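A single protein chain has been omitted; all remaining protein chains appear in their positions.
Right after this comes chain A.
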Amino acid sequence: MTKFQVNRRTLIKSGAAIGAGLALPTIFTSSARAYLNEPKGDTVVLGFNVPQTGPYADEGLDELRAQELAVQHLNGEGDGGMLNTFSSKVLKGNGILGKKVTFVSGDTQTKSDAARASAKSMIEKDGAIMINGGSSSGVAVAVQGLCQEAGVIFMAGLTHSNDTTGKDKKRNGFRHFFNAYMSGQALAPVLAKAYGSDRRAYHLTADYTWGWTQQESIAKATEAMGWETVNNVLTPLAATDFSSYIAPVLNSGADVLVLNHYGGNMVNSLTNAVQFGLRDKTVNGKQFEIVVPLYSELMAAGAGANVRGVFGSMNWNWQLQDEGSKAFVKSFGEKYGRPPSNSAHTCYVQTLLYADAVERAGTFDPCGVVEALEGFEFDGLGNGPTLYRAEDHQCFKDVLVMKGTENPTNEYDTLEIVEVTPRAQVEYAPDHPMFAGGDLGQCNSGA
């Protein structure tokens, strides 16, 4: 009979051997699984792709400001902003995985081909490990596709079309911003309450992916409340004067005009509608009303007094009083002297979420980041408890119903929060018909 004796020396030796054995597969895997633009030195490069020229240049500038602020906070500069309120506590202000964060920027020009070219350049020439930003759904879908092919993560900026996380969703792409369906679900009950359930709506819709999904979403949601859709007229994206589209509304029997327009289109169509006296009219014994489903602060400022009293929706607004929003508004406001827009907020949050996912995954490998983001639940970033749903990479969170401020007190006081619609009201099944037809596919690390 052999006596098995365990002394201190044997235990240490055995422990070391077992530890090395267990660690071996991981070491082997991590060195074997190479991925595109793996950071080699002590820095990591993020790519911020925003409109710097063209009609959305001001919105792009605001996104870039927020992204710069996020980089500062990640590197431990400034007051830390939302890092202090973020429910995940893995980010310590020492960069990402100990590497100092740097960034390059590209100009999308709000054109799909230009946006793809600038993203490609940042990935191939500058070694960007991730692409963030944008101000259009057409651009988001195009850049998301490029990032999927290239093998980097795409953290979308302002993109509101259902298609971005619907038929065009990709495994490497993630959207924090809300979508057209959510706008419809949030707005419809508020509209029914304010204007009644017996309404006839006339839609003017921008003739591209966002316009179509926005119109479908708001029409379905308002019809469910009892409204009737009288007509839907598609307007060219390049249109500047909407008078000939608005004139037929006057005698259509409609008592609500829904403007499924964004940006310059929205500013002009709303201005034209007010000029034609629509808001002074009484139709079917009711006051005529105008609805703008998607608002942005910059566009509301462009429309001036015409937005007063007009309902719409937003992803986030600087007037929110939760701790995360207050921290972000303070950081941004002190640095730039103005409150951030909701596109700035989403780009800032997306940058933090990416960095957090890398820290939790322990790697910049896109497939590891995808895994860390899928199904991730978090709070403290301004929209309440939020889920990055694994099935479609769409964030689910509270949505804001807004109204044009009747008596503004300063230049930023253009919109007021009417309601914070709870997340449960805007959730939908992953296979909802409005989001059907897409497939996330496999993650691509570009190796």
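Everything that follows uses one rule, which is that contacts are C-beta pairs under 8 Å (C-beta built on N, C-alpha and C of every residue); 3 or more make two chains touch, one makes a residue touch a chain; residues count from 1.
Just so we're on the same page, contacts and distances are computed from a predicted model.
Participant: So one subunit is absent here. Using its UniProt record, which name fits best from "histidine kinase", "biotin carboxylase", "ABC transporter permease" or "Fe-S cluster assembly protein SufD"?
Facilitator: Result for the unshown chain: "ABC transporter permease".
Participant: Consider the whole complex, including the chain that is not shown, and state which of A:Val90, A:Ala305 or A:Ala436 touches that chain.
Facilitator: Of these options, the touching residue for the absent chain is A:Ala305.
Participant: Sort through A:Leu91, A:Ala142 or A:Val329 and give me the one touching the missing partner chain.
Facilitator: A:Val329
Participant: Just checking the interface: what residues of chain A touch the absent partner chain?
Facilitator: Residues in contact with the chain left out: 53-58, 231, 233, 236, 238, 240-241, 243-245, 247-248, 250-251, 264, 267-268, 271-272, 275-277, 280-281, 298-299, 301-306, 318-319, 329-330, 333-334, 339, 409-410, 412.
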